Structures are given as structure tokens and as C-alpha cells.
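One protein chain omitted, others in place.
Letters A and B mark the chains as written, and numbering starts fresh at 1 in each.
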């Protein structure tokens, strides 16, 4: 189970967060305050903006949900609807995912979806997280993550769900599945996707320690494929996409399915159990208490 | 399904090949014309020459089928017969595979085996491709590929079917499973062998983009184990073989089987289905049309 990744963006010295300082690396970009109820984008304005260039067949999906593109149920629903539309649009062959926000790609799952919510609502949320990954990891489009900021936990999952990852060459940006640092556990399909990307040992080390990798370190272990200067992330993604689209779609899609089908089928066969697991974990009194303490700490910081 | 890898050796700007230019790297060795009916070695002279040194127990298998050692049914049959003979010969403990041709190790499967042939003949051909891999990947001999030239697609499969790969340190030589570039798909056992060799992520990237790696790049991702100057490929293979033969055969063979049995069994259990898949794909009108266009283009180039 994974959640509340926005925690990592806060500079906190209290409660459950104190443990995080141990692995923090100096100079890592700190978005503060990261999680502010007042700043939440509760408007009905779209959290995602999609531009499809019909001449190239490439869509750019921009996440634009301040402050940190956290993955709420609304966000995920909008994300999935957009993905599905593009998937059905025969003129769209490639998808680039990026962020309009400064310093952050996506901070991961939204803690508010897990605090004080009914089991039904939690289950609905988790199903949306699964859906996001299933649609992305199994997409027939060529998918490139243009990671122009930090991308912990759910943001990392979204990145490794793509076919290729280009990250801003900024050591202050970090990426990783850092769930264990928060006392929670990345579910098996997060793990499988990470193993598929960086291999078993790097995944083991990364998941057991909940490591966040700076962009250069992420490149070293293969968590991202390429680093470019920050202002060239999107243009490089466009250039790279043209290489992907030079490959006949049909052959690329069959090949992609051959590589990923087993991992996807594993979640499909265990989807309900995975939801049940998440809900029973997240609704535990102890976990809810931790979340409340964290939220109160945020409020007091705000005040 | 994989075929017609000889295409990649042609400098063409027409038809299905135009897409290839996108990933071509400057300076990559170009055997032109690569595929010439007139130049085909249709004689009954052996396409393969085997020399077994009884003092060392090492056989050198030289592929000598101009212009590009393409893997025709005849070639594969001869290859398998030779392999089987050596396998049964208790005095032979090690096998080095190399090419007598300039600039090319093997250009892969022969397109002529797939054009205008009956389903029965196509099935026979595919069975021979399977047989080549099964015999090589599961050989009790220590096997070293002395890759003294380019080795795309089927040539790459042959290379990664060996225990060790030594390649000429020439950036103009390339190696890789580049099937998707041609609109076709490497079958699951090509994929499994590649994953076993370079890991899941490098295999995914490589197969989805149909990448050909220059010798130095191939070394970087572990597609080959060692680069040496071109004139030292065979002698280095001989030296390396002596290290392999220093290991007691029995222990090495059991260990090799432990590493590879699962991958081999997967094809053995799906052999007929794999043949059926190939035949139904290759005999499709659309695929046959592509092949005809390609062959006509070659003829016009010749004329």
C-alpha cells in the first residue's frame, strides 16, 4: 500500500517525519509548504491539459494541479479519462506526460483521499490508482515521461509506467518509490514495475530503504533513461518520440505487450484482493492516527 | 516472428525500408548490395566448415555462405547436423562459431524462405530456426561466438545462444534483435534469451525500438562480453575457451542446464503453437506484398 507521498515534500522535524531526515540528502529540492489545504486546487478547472498535434500524432499531457500534482481521486479520474480518449483516437500514436508546475512532476498519491474516508471511498480511490497504472503500463501508445521536477512514490510509478523517461538534469530533483520511509509498503505491482525497470537488486535496495534518487543517481541505476537540461526536457521528449514512432505501431505494440502482459495480468487477477488489502490497511486506527497527527502538524505550520 | 534480416544490410530509401533510416547510425557498416539473387550461393558446397582440434577438444565452426551467411533452411539444416555431430563426439568439448565472410557474422533469417512459399515449407523453415536455437542454447559444449562482423536479428539470436560473446572492436559492426524495425516481432523465445542476457529493461527498450547496437554499445549493455581487435577475435575465443574447458564438464553442464532449462522448456512446450503463429503471420497477404515489393526493389537496384 502506498499513500501520502506529499509528506516527503515538507520540511518537518516532528512525528512520523523525523525518521525521514536520516535519508534526506542535502540540497534536494524542498517544496514547502507542500501540502496546504488552503492552496488546494478545489476548482472544477481541469487538473490536466492535453494537446494533440495531429500532424505528428503526439499528445502532450500536462499535469497542472497545484501545488504538487498530487494524485487525488478527481485527478486520477481525469487522467484516466484523458488517457482513454487518446487511446481510442487512432490519430494519436504517442503520449508525452509532463508537469506545468515548477520543481515537481507529481508528488504522488493524495493523503486526503486516505484520511477519514469511508472504506468504500478508499476502495474507490485505490481502484483509480490501479486503473491509472493499468492504462499507462499497457498503453498501445508510445509513452514518454518528461520528468521536469521531483517525482516521488506515485509520481515515480507514473514515470516507470511509461516506455521511456527523460528527467531534468537537476540533482535537487528526486525520484523513487519511497513508501517504506513513511511506514507503508509499495504493493506488489509497484514492485514488479520497478523490478522490470531497474532489476531485482536495485529494486530490493530501493524499496527496503525507501530510497529517493537524485536525477544523476536515478540515471545510474536506470530508473530514468536520460538526463537533459531542464529547459530541454519537453523538446527532447518530442525528438525521442519521433524515433519511437518510426517503429511500425503494430510490431511495437505486440512487443510491448509481450514484455509487460505478465506483470499486468498479475494485477488483473488480484485486483479485488489488492483493493481489500489497501482498504484494511489504510483504515486501521493506527494509520489514521498517524495521518491525523501529520495533518495537524501541517495546519500548525501553516498557522 | 522474425525474418528477412538481410534487409538491414541494404542502403535503401524506398518502401518499408524508409523507416529504417531513422535509427540508422552514421558509419554503421553497410554491406551493399546485401541481398542479391545472382550472388546467392546455391551450390551444394558446404555452407559451413567445421574443424575439430582433437588435442584441445575445441571445434571451430565457420559460416561460409556468401554474401551474408543468411539463415536459409539449407543453412540451418547443415548447421544443426554439424552441431549434432559435435554434440555426440565425446572428444569435442568446446565450440567456437565464427564467419569466413568479411564484415558480417550472420545477417539473420533468409527472406527467400518466407516469400511465396507454401505454409508447409514455411513451417519447416521455422522448425529449423527453433532447432538451431534449441541445440545451441542447450548445448553441452562450451560455446563461444567469435563475432567478426555485423550480426543483426537471427545472427544476434545465434550469438546470444552461446555461452560467451567476443566481438570485433569495430563501431561499424552492429548487433541486435531489430525485428520491430521491419514491422515484425521477435517471438517469445528470442525475447527470453535476450532478457536472460541483458536484463528486462535493456531487452524491452531494445525490442520495442528494434535497436541495433554498435560493438561498443553492445558491450555497454552486456549484449556481448568482450571486444577485441578484429584480427584477434578468433585467437581470443581460443584462449577464452581454454578457461571454460578448465571447468569440469559435468559441473558446468549441470549448471548451464540449471540456468537455461526453464527458457528452453518454454519453447519445447509451445513449439507447435509457435510454428503455427509464424506461418499464419508470414503467409498473410499484407506481409507477402511487403516482401514482394522489397524483392522487386532489390532487383531494380541490381539492374
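Throughout what follows, a contact is a pair of C-beta atoms (placed from the backbone, for glycine too) under 8 Å apart; a residue touches a chain by one contact, two chains touch by 3 or more.
Computed from a predicted model, the values in this text were never measured in an experiment.
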{"item": "Residue, one of B:79, B:105, B:244 or B:278, that touches the chain absent here", "value": "B:244"}
{"item": "From A:120, A:208, A:231 or A:285, residue that would touch the chain that is not displayed", "value": "A:208"}
{"item": "Touching residues on chain A - with respect to the absent chain", "value": "19, 22-23, 179-186, 188, 191, 199-201, 203-205, 207-210"}
{"item": "Absent chain, residues of chain B that touch it", "value": "163-164, 195-199, 222, 225, 242-244, 246-248, 250-252, 254-256, 258-260"}
